[in-house]
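Here is the structure we will look at.
Up next, chain A:
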Amino acid sequence: MPKSFNVKINKVWCKGCGLCIGICPKKVLELDGQVKCEPVRVSDCIGCRQCENMCPDFAITVEESE
Partner candidate 1 sequence: MSRAEFWQGNKAIAMGGIDAGCRFFGGYPITPSTEIAEVMAEELPRLGGKFIQMEDEIGGIAATIGASIAGSKAMTGTSGPGFSLKQELLGYGYIAEIPFICVDVQRGGPSTGLPTKVSQGDVMQARWGTHGDHATIAYAPSSVQECYDLTVKAFNMSERFRQPVLIMTDEVVGHMRERIVIPDPSTLELIDRKKPSCAPDRFIPYLADESDDIPPMAAFGDGYHWHVTGLTANDWGFPTNNAQDIDKKISRILRKVEGKRSEVVEYTAESFGDADILVVSYGCVARSALRAVRELRSQGIKVGHFRPITIWPFADAELKKLVVDSDIKHVIVPELNMGQMSLEIERAVGGKAETHSKTLLNGELFKPSQIMAFIKEVA
Partner candidate 2 sequence: MPRENVMKWLRSQFMPHIWCPGCGHGIIMHAMLRALTSLGRDPDKTVISSGIGCSSRLPGYIDTCTLHTAHGRSLAFATGVKMVNPELTVIDVMGDGDCSAIGGNHFIHACRRNIGICAIVMNNSIYGMTGGQASPTTPVGAIASTAPYGAVDPPFDICRLATGAGATLVARATIAQPQLCESLIKKGIQHDGFSVIEIMTHCHTQYGRKNKLGRPLDNFNYFKERSVMKAKADSMPPEELEGKYVIGELFHKADGEEYTKKYARVIEKAGR
């Protein structure tokens, strides 16, 4: 059973810079209508946490889901 992950976005802190979107190897993230990051294909997330570490705004938390 492959692990699944939850990508939590703090939309107040997110500034919509798009770094996370550009570096995600699985294209999980996109900008929403408010120009904030939104996980749209969360089932594809492999939990590499590159987005979390790259986010300059401390706005992304990747967690393993239960």
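Operating definition for what follows: a residue touches a chain if its C-beta (ideal position, glycine included) is under 8 Å from a C-beta of that chain, and two chains touch if they have at least 3 such contacts; residues count from 1.
The candidates were selected such that all candidates are chains of the complex that A comes from, given by their letters.
A quick note: this is a predicted structure, and the numbers were derived from the prediction, not measured.
Of 1 or 2, just one candidate touches chain A in this complex, namely 2.
For chain A in complex with candidate 2, the residues that touch the partner chain are 12-13, 15-19, 22-23, 49-50, 52-59, 61-62.
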